[in-house]
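See structure below.
For this view, one protein chain was removed and the others were kept in their places.
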Amino acid sequence: MLEEVGAGPMPEAGEASAEKHAGVSRRSFLRGLGAATAATAVVSHVAVARAGNGWSIGLDGIPPEKLKQMYTLMLKSRWWEEGMKEVFLGGKDNMYGAFHISVGEEASSVGVMAALNEDDYIASNHRGHSHLIAKGGDIDKMSAELMFKETGYNKGFGGSMHITDASRGILGMNGIIGPQYLFAAGAAYSAKVRGTQQVAVAFGGDGSVNNGWYYSGLRNAALYKLPVIAVVENNGYQISMPQQRTNSLINLHDFGAGLEIPHEAVNGMDVMAVYTVAQRAVERARAGGGPTLIETKTYRYYDHAGLAGAKPGVLGAFGLPYRSDSEVRAWIAEDPIPRMRRQLVANSIITEEEADATEAEVKQLVAASIDAARAAAHPKQDAALGHVFANALVKPSQFIA
Amino acid sequence: MLEEVGAGPMPEAGEASAEKHAGVSRRSFLRGLGAATAATAVVSHVAVARAGNGWSIGLDGIPPEKLKQMYTLMLKSRWWEEGMKEVFLGGKDNMYGAFHISVGEEASSVGVMAALNEDDYIASNHRGHSHLIAKGGDIDKMSAELMFKETGYNKGFGGSMHITDASRGILGMNGIIGPQYLFAAGAAYSAKVRGTQQVAVAFGGDGSVNNGWYYSGLRNAALYKLPVIAVVENNGYQISMPQQRTNSLINLHDFGAGLEIPHEAVNGMDVMAVYTVAQRAVERARAGGGPTLIETKTYRYYDHAGLAGAKPGVLGAFGLPYRSDSEVRAWIAEDPIPRMRRQLVANSIITEEEADATEAEVKQLVAASIDAARAAAHPKQDAALGHVFANALVKPSQFIA
Amino acid sequence: MAVKPGGYAVLEAVQNEMRNDPHMTMLYEYQRPIAVSPMGQVIDLYKEFGEPRIPDWGPIDEEWFVGGAAGIAMTGVRAIAHVPSMCSLRCFELVFNQVGKLRHMTGGQVGMPLVIWQDAAGRMPGMAGQHADAGQEALYAAIPGIKVVVPSNPYDAKGLMTAALRDADPVIFFHYSAIDTVQTDVPDESYEVKIGEAAIRQEGSDITIVGFGPAAIEISRAAPMLKDAGISAEIIDPRTLKPLPVDALVASVKKTGRLLVVDHGHETLGTAAEIIASVAIGVPGAKVARSTFPDAPPPGAKEMITWMTPDADKIVQAAKVMMG
Partner (left out) sequence: MAVKPGGYAVLEAVQNEMRNDPHMTMLYEYQRPIAVSPMGQVIDLYKEFGEPRIPDWGPIDEEWFVGGAAGIAMTGVRAIAHVPSMCSLRCFELVFNQVGKLRHMTGGQVGMPLVIWQDAAGRMPGMAGQHADAGQEALYAAIPGIKVVVPSNPYDAKGLMTAALRDADPVIFFHYSAIDTVQTDVPDESYEVKIGEAAIRQEGSDITIVGFGPAAIEISRAAPMLKDAGISAEIIDPRTLKPLPVDALVASVKKTGRLLVVDHGHETLGTAAEIIASVAIGVPGAKVARSTFPDAPPPGAKEMITWMTPDADKIVQAAKVMMG
């Protein structure tokens, strides 16, 4: 079915790329243009993103295998979500439940995760598909979980918003905003107790800085010098609230100043830049230097949740009331995947052909994972009475004896 | 009974003052000396206090009446608490319940309150006697409340920790650490809604910065540019926890940097310095400039709660396990009351005789308030079923019909 | 007078009270207070009242809504805190130790004209552990000093919100999304549904069936099926959980001798526990039972959550068991 998914390479930055937008027909692109507004807002937003020391830092000293793996992971995250999007839009599978798409933010997850070891911890949020895939998550189990199948990561108990892989240090996605900062600090504290070199990374959106758990997690990480990295993925919106309406800071990472925590922003659309910043933080954490606060300036191409404004084969959601289409296109022009592809090819780490082959391979894996999920069994209804406690079932109190 | 209360003037700073310690007999003073330790800790702590731009700023341009009123309020706060201390120690009144003494911190409350109008709001904490008296609280109702009498501020429902005077913008003391920052922000928001020029001040200890409500209150005050002033009274301890064990910051006010809130520290033992800093903040707030975070470096002469280490007629509690007596004496040497007296006399705003007369007067008022409280009635036991709701009693469910 | 969706009906109440009180203020998060009636009338509170009474959005910080609104209320200005469904307990400590206690603790000095408009998700398939909850009204009802209402249809929702906004005490208003589509005529003019007054939806003699909000909806769905089964059910929607209208419940069970409480909340210490306890005390010898969502979080898969949720079929089945 993946032929439905926008085929061809990722969109390239720059005017000329109009036709090249992944699967964007000339018509829909022009329709988009028609709806475009508030160009200034866009520009300033992109400017902010660039401001976050978002220069491209080159590939020197990084093993080609590692670079290829990072590229492949971005593709995997991108095409898995695009694939699931097609499944939702297709309608044949009667999909239901939450679906928060990370597309556009892959560089933020892959760049950070590239700096981690397999046994490091991450605590994620509702928009965590990309975090999971970047940390080595199994897309077969993810596809099955989105279909609430027994073979899913959470056996159908969780769905998109709660995917967890304890075996990979993935403490889980979470539907509540904020606790990941406490969990990451706790996991880091546990590493200290066990005397390991593990670090713990909390991923949250720009909205996750709004409540007290963010403060508590960072404050205690600073107090106990815990190996914690807080990654605030600032995509400019909280559902449909503009980030600026909810915070008096322009640069969210500046909050670190008040806790004397090292903090910096980075262009979240540049995976190599994110990787460099994350490496600095990881080294500091492992060296006992305590927490770091990183703000990745990024963007979600789709709506907050679900698929309003999304079309099969079209990258991104357009015509949404709270943002302009030209803003969306401006960010798509910054897309991290073609950017890395250009770098890899320019540095002859891969050829265009190899890049296409990798992308095709990834699409096949995604397609296979979806087909397997379709074939899998639904959970038994009374399975729900388990997993409340480790060794006991709860009572089916909906029925009267 | 007030003859028991250390008579004579407040202790003066400097060696020579040994004999002059309010009611400190030579013997007890020497006993104290014997127990003295950790002089270095003291020095550094006092150094920190001095560092908080704690120069004495002179009295220029402040009407004598205002200065006299500030001095009288400090005396009133000091001698009311000293008076209640004697009542607790005396034993005749079978006192019970919480008793958190502010003695030593009077300059922090009087200095701030001197910058406020009568209709401004304050939200206080468990150590709020001095806040209340400085805001114009009625010591007759306070004495009665500490004896849980019907005539008390809270009709015997609250006791020391919950005294409230809604009629004076005193939103109340509170037994829980932290909510005052939310309440002050809310009260300030209300002022904005009503279009008044009122400001709202939250008073908290160094421990109150540890939880999320502090963050939430300040963050939203900054977001909505609310006329809020957060006064963190850093007395170095949280019960018996040293403040340094609970915070990675040396200067708590530096937290303001992360929220881009104006912030400064001040010598909390110098009422004129506190007044100046508070005035700056109040002007900013009334001008629409948003919140200010002030840290007053101060000290409580007594134990966290109750009277361990306290003696009749002796100023301060000595021999406590978590702090050194020399530290206590070093702070008493900084006592704000004699300091202001020196200033007023030196500037011939009052004579020594007038100062003594004022102090004697205040003691009489305190004595009268205590006698009146003793004579007052206890609440009826079933009064407790009222005030849960405005217009209904709750059921006495302890009894079976 | 017309059928109106619940969200619109509630906003009619808020709009009317805000028009009558020049200071009343509402803090909210991401759900703009905008609604459109079937006849196309638009209520847009932000447009009508604007900053600061209706801020332009609100941060993801429920403690600010409730703690800040409590601060507003302490100054005598009536406040509404609209809290999203998935974090109905983020402010529990503030409601417990502050909102519910301040009047009493201060000997009656501090009033708290605060309404917490608490959205509630209900047992929605696919939303999983944190976004398909129900029954948290029982947790708030356990707190002294606050009132708790749980409407089951747009008419009651508007009337109870109006009553809450005129009450001198803090009221938490549980707004289950399931009630929004229930068809009731909602008068355009303002009216109150008295807090503490139960609604007897149907008279009967065999068994008293009681439930709030989403459970009340399922009970009304079960009504015709019960009739077909030859069971004469007295159906009561208490509407207010605190103060619980015990007399109406006791009177009914004295007549029927049987009580079935249905709740989409959990079994242990859910609303059914208090209702059964009150009735068991008041009507010795009555036969009592409860059908509730199990003591488990809500799973995502529809196979599981649908099976766990008391619905019309399970209610009829339960009633039969109690009759037989």
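As written, the chains take the letters A, B and C, and residue 1 is the first residue of each chain.
In this section, a contact is a pair of C-beta atoms (placed from the backbone, for glycine too) under 8 Å apart; a residue touches a chain by one contact, two chains touch by 3 or more.
Small disclaimer: the values here were computed from a predicted structure and weren't measured.
Although one chain is not drawn, the whole complex shows that of C:Gly71, C:Pro84, C:Gly126 or C:Gly145 it is C:Gly145 that touches it. Interface note: of B:Pro64, B:Gly90, B:Gly289 or B:Pro396, the residue touching the hidden chain in the full complex is B:Pro396.
Only one of the listed residues, C:Ala2, C:Val42 or C:Ile281, touches the absent chain: C:Ile281. Where chain A meets the chain that is not shown, the touching residues are 121, 123, 152-158, 162, 164-166, 171-172, 174, 176, 179, 182-194, 200, 212-213, 216-217, 219-220, 223-224, 386-392, 394. Those residues of chain C that touch the chain absent from the view are 86-87, 89-90, 92-93, 96-97, 100-101, 104-105, 128-130, 138-139, 141-142, 144-145, 242, 244, 266, 268-270, 272-274, 276-277, 280-281, 284-290, 294-297, 299.
For chain B, the residues touching the absent chain in the complete assembly are 96-98, 148, 154, 156-159, 161-162, 174-178, 207-208, 210-212, 238-242, 245-247, 378-385, 388, 394-401.
Methods note: only the chains that are shown with their structure count from here on.
On a Cα centroid basis, the chain most remote from chain C in this structure is B.
The centroid of the Cα atoms in chain A and the matching centroid in chain C are 37 Å apart.
Chain A and chain B have centres, each the mean of its CA atoms, that are 49 Å apart. Among all residues of chain A, those that touch two or more other chains are 210-212, 246-247.
Of all residues in chain C, those touching 2 or more other chains are 59, 61, 63, listed in ascending order.
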